[in-house]
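Removed: one protein chain of the complex. Kept in place: all other protein chains.
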Amino acid sequence: MSDVQTLQQGRSDGAALAIELRGISKSFGPVQANKDISIQVAKGTIHGIIGENGAGKSTLMSILYGFYKADAGEIFVGGQKTAIPDSQAAIAAGIGMVFQHFKLVENFTVLENVILGAEEGGLLKPSLGKARKLLGQLAKDYEMDVDPDAVIEDLSVGLHQRVEILKALYRQADILILDEPTGVLTPSEADHLFRILKGLRDQGKTIILITHKLREIMDITDTVSVMRRGEMTATVKTRDTSPEQLAELMVGRKVLLRVDKVPATPGKTVLEVENLRVRDAQGVERLKGVSLDIRAGEVLGIAGVAGNGQSELLEVLGGYATGDGVVRLNGQAIDLSGRYSDGRSRRASGIAHVPEDRQREGLIMDYHAWENTGFGYHHDPAYSSGIFMNNRALKQDTIDKMERFDVRPPNPNLQAKSFSGGNQQKIVVAREIERNPDLLLIGQPTRGVDIGAIEFIHKQIVALRDAGKAVLLVSVELDEIMALSDRIAVMFDGQIMGERLPSETNETELGLLMAGVQQGAA
Amino acid sequence: MPKWVDILLIPLINLALALFVSGLVVAYIGENPFEAVAILVKGAVGSPYGWGYTLYYTTNFIFTGLAVAVAFHARLFNIGGEGQAGLGGLGVALVLLALPWPHWSIALLAAMVGAMAFGAFWAAIPAYLLAKRGSHIVITTIMFNFIASALLVYLLVNVIKVPGSMSPETARFGVSLPNANDVLPWVGFPRSTPLNVTFVVALLACVAVWVLIWRTRLGYEIRAYGHSEPAALYAGISPVRIIMVTMLISGGLSGLMAINAVMGEAERLVLDPVQGAGFVGIAVALMGRSHPVGVFLAALLFGMLYQGGAELEFERPAITREMIVVIQALVILFTGALDNMVRSPVERFFVNLNKRAA
Amino acid sequence: EPGLIIDLGGKFDKSFNESAFNGAQRWVAETGGEYVETELANEAQREQTMRRMAERGANPIVVLGFANASALSEVAPDYPDTNFAIIDVDWLGDLPNVRQIAFSEHEGSYLVGMMAAKASETGTVSFVGGMDVPLIRKFACGYAQGVLAANPEATVIANMTGTTPTAWNDPVRGAELTRSQISQGADVVYAAAGGTGIGVLQAAADEDILSIGVDSNQNFLHPGEVLTSMLKRVDNAVYDVFSAGAEGFEAGVVRMDLSNRGVGIALDGFNEAIVPFSMLSEVYAAADQIVSGGLTVHDYTSDDSCPVLTF
């Protein structure tokens, strides 16, 4: 039936079609990522695609971009049946894509990344020169300036994504696919991005936007398709729908879109941080004298643009960066010198840590789920006795956790990498929260996670807090901060710009603080 | 895909391909390939005599193979097996020449300590330089192979040689290990078969390594570090500790190889006691996918090639020892590097089979 | 039928093993007989191969090189009816079925040393050894003594190629060592380094200095540029053992030296032009003295030391 619906859509607003997919199917070994999917996208529109983690969004788009080959199905570009065996063909057909996991060469400059594959002639100089000019132009047109000679690994993720978009525009794509672009952006960056997208649409370009954030869908898309378990469940006009309806279409049940929590009842102080300073490997000071405290039963939210010291704060508290200053946990000073500061002793002292980057730090992607369940806690007598690991106990515990946290598929013997983003995150959160720590450090808890899982993870955080534990929440998602925090501290350039109560502040004020603007009030 | 296909059928097809190509080479120099293969197989496993040598070589390769495999789990490429085993030999010699040992069992234990200590020591320096200075382990271990051989030559020619004898080798050790014939008289191993109790030690080493890697906490940490250093840090696993410990174990295993070659077979330390087993160990570990069972099977395969090859060479003068090297190379190539050439089609075949079945 | 076990160096090392092989071939050519032959591939095979030969019924069996000494002392007693001959070994005590054939390389080297000193204009001559083992030091020490006997003022530069077995097969390194010696004034170089020696003689020829071959006659390699070769008649030793056969076999220690033409210098059409009569007569004189016992050349391996050379 979904097909019928789509086709009607296609006809009813009679606009020319930029893209039409017919009966696309794709499976990775046992996993059927896409099942007979058909979809139409009208020229000059912004078309949203939403769906749970693992629904098959990225796969579908990767097929359109020629990164994967479909097992079956046809692709029409501008009404023409087009074979897209590889990305070359997609680019030729005017399709550009910004991947969920960026495809940049880390130690190349912005310029080199932009021209890669689109060079003119055998020598670099001319191409680079031309690209430099064109980049300047684009930068003006879309206010997307980025230093063309900066090396990618030195740039923030926000800028990485900017480079990816520039890559696509440089190749004169008139169909632009963005896969979860705002997952790594601050609200202001996101708004900026949307202004750009609107601008592009008004020039007649077509945009396909994958996101987990219903607000964004409602804000800027014209039509939206919903995917579920590899199938296309519906395609509707945005103005005819509502977040609640979309959420239901997506998850298959009613979803609570806002966190409901009783007012906090803070107890004794759990964490005291005084004048904490951290230098990075290059000796640059990343934390410039941070002081804060968290009490039992409250959530302190750290708002801030990525790269302003939040990561370093988590790392030093989590025990794998050194610093100086004073940090007390339940009154006990903990070591920052590096001598007794490592993940193990931190855990022993009652600190649990959900790292910002689950794939790089939180999990061993090649370990089975059950091995990851004990990761960091492998010294715990429950998991190991003497020099040996107790694998049976680990597996059993994993099965229980998977059941309680509704990890899908609930199979402890799958490798971490074969779970989708949301479910990977659930594995980490389950591991850390179920330690029932005095202090939970949690960074970007819902980055790239679907609303079903978001709802669940938020519930867990609140539950932990209500159990009288202290939570330090770092997130670039302002509304997440607003929704969960009992107090909000804003970080900018390695310092705390100020503290606010959610009830007494608003996104604009926080936005200003995040930008380092300190106004007289409060 | 059924498991037996994965661990049995595919390797066998690979092996067959390797032998086929080898056959072509043999035919090229005008020998009958089928006879050649027959002699090779019969020579390797056709008699207790053959088994004696096959398993003797296997023992060497198990140790050097395990050494490389263990390091691999921590993403450390230890190609210093040659030097570490050589030093292990030195350790064995020093221990055994130091005292008159009352009984072989005590001597064996002492020699094992000596072998592991010296092997581990030779691995420890590159490990430390990597852990503390980030010096690339591949370079340092290569260099330490050369340095080890220089050291051995110096000692054998100037220091621990038997005076008056022209050959740069130590005196014979007082003790000798019971060989297969002493232990299992009824099997019919020749009195002088080189296969000795060290083989049992090697099997125990396989089990120990399996336990270490997949059952102990240390193994869990080693693999974690191998997969992702940032994650290891997050979990409170110290890279320096893992690098050091892993390389010490790896070097110790290499060193143990000397128990078989120096104490068990030569019963004295000769020039170049390792005879390239260190490098074969790399191939063995890679082909065995760094798993003790795989290492054992790969080592056995190479043991058979060594012994069968020696017989073949003896029976067919036209077939030189280099021809045997060619055959070994082809086996490594087909069973190791070109694995997917066979695997993917076979896999597809079975997937379709299941599809049709379903 | 007799048997021959070629050592690790390989049948065509242009020196020791090759010389043995030639001896066997000569026996074949002259007697039309047959013999069993095999090449060792690694240490562990020494004992293995001897036993295989013995079990196959080969008799007598010739093994080459000191490295086999220890293995042979194990094997021989197990096959009392088989006769063994081992080259370069004389310290195995009395084994009833073993013929130990040792060469006086130091004597031959002494003679070529004298020639080198005579031929040298710079008064500096050199030596390139393969791997640094006592046997090679024996060559070097005899050579140095000869040089200094002929010219007490002369300097001898002695180098070894390396410390791994590749030292026997590294002509590139050999050539490089030779060039380095030439730059230090050497104008005659003596190579006792197996396959590496090929590079030494080559470099000498390229740089237009004289070289001295070893073991088998290598004069032909660079006619007119190889002063001579220190012959070590392993071929004769093998030939004799083969000809004597199982019946005529004699156990015990045999010394092959100048007196029985076991070692010597090579003179042929390739080098007669560059070996003046005066030089020859002196060399022969010295040879006679050595044979008559009037002159003794120090043997490094007798006490692991060399009076005129430090290693």
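Going in written order, the chains are labelled A, B and C, and every chain counts its residues from 1.
The rule is simple: a residue touches a chain if its C-beta (ideal position, glycine included) is under 8 Å from a C-beta of that chain, and two chains touch if they have at least 3 such contacts.
Everything that follows uses one rule, which is that contacts and distances are computed from a predicted model.
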Chain not displayed: protein name in its UniProt record ("phosphoenolpyruvate--glycerone phosphotransferase", "Cytochrome c oxidase subunit 2", "L-arabinose transporter permease protein" or "NADH-quinone oxidoreductase subunit M"): "L-arabinose transporter permease protein"
Which displayed chains the unshown chain touches: A, B, C
Sole residue of B:Leu151, B:Ala171, B:Val245 or B:Val346 that reaches the chain not shown, by the stated touch rule: B:Leu151
Selected from A:Ala16, A:Ala83 or A:Ala118 as touching the chain missing from the view: A:Ala118
Residue among B:Val41, B:Leu97 or B:Met143 touching the omitted chain: B:Met143
Residue ranges of subunit A at the interface with the undisplayed chain: 28-29, 65, 67-68, 86-92, 97, 99, 103-108, 112-113, 115-119, 121-125, 127, 167, 417-418
Sites on subunit C contacted by the missing partner chain, in the whole complex: 10-14, 132, 158-160, 162-164, 166, 169-173, 175-177, 179-180, 183-184, 195, 198-199, 202, 221, 310-311
Subunit B residues touching the omitted chain (full complex): 25, 28-29, 77, 129, 133-136, 138-140, 142-144, 146-147, 150-151, 153-154, 157-158, 279, 282-283, 286-287, 320, 322-330, 332-333, 336-341, 344
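Operating definition for what follows: only the chains that are shown with their structure count from here on.
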Chain whose average C-alpha position is farthest from subunit A's own: C
Junction residues of subunit C, two or more chains touched: none
Residue list for subunit B, restricted to those that touch at least two other chains: none
Interfacial residue positions of subunit B with respect to subunit C in the complex: 53, 56-57, 146, 149-150, 152-154, 157, 161, 163-169, 172, 190-192, 194, 261, 265-266, 268, 270-273, 275-276, 306, 309-310, 313-314, 317, 320-321, 324
Subunit B residues touching subunit A - in the complex, by the definition given at the top: 215-221, 223-224, 227-228, 230-231, 233-238
Residues of subunit C defined as touching subunit B within the complex: 37-45, 47-49, 51-52, 66-67, 69-70, 74-75, 78, 88-89, 91, 131-135, 138, 163-165, 301-304
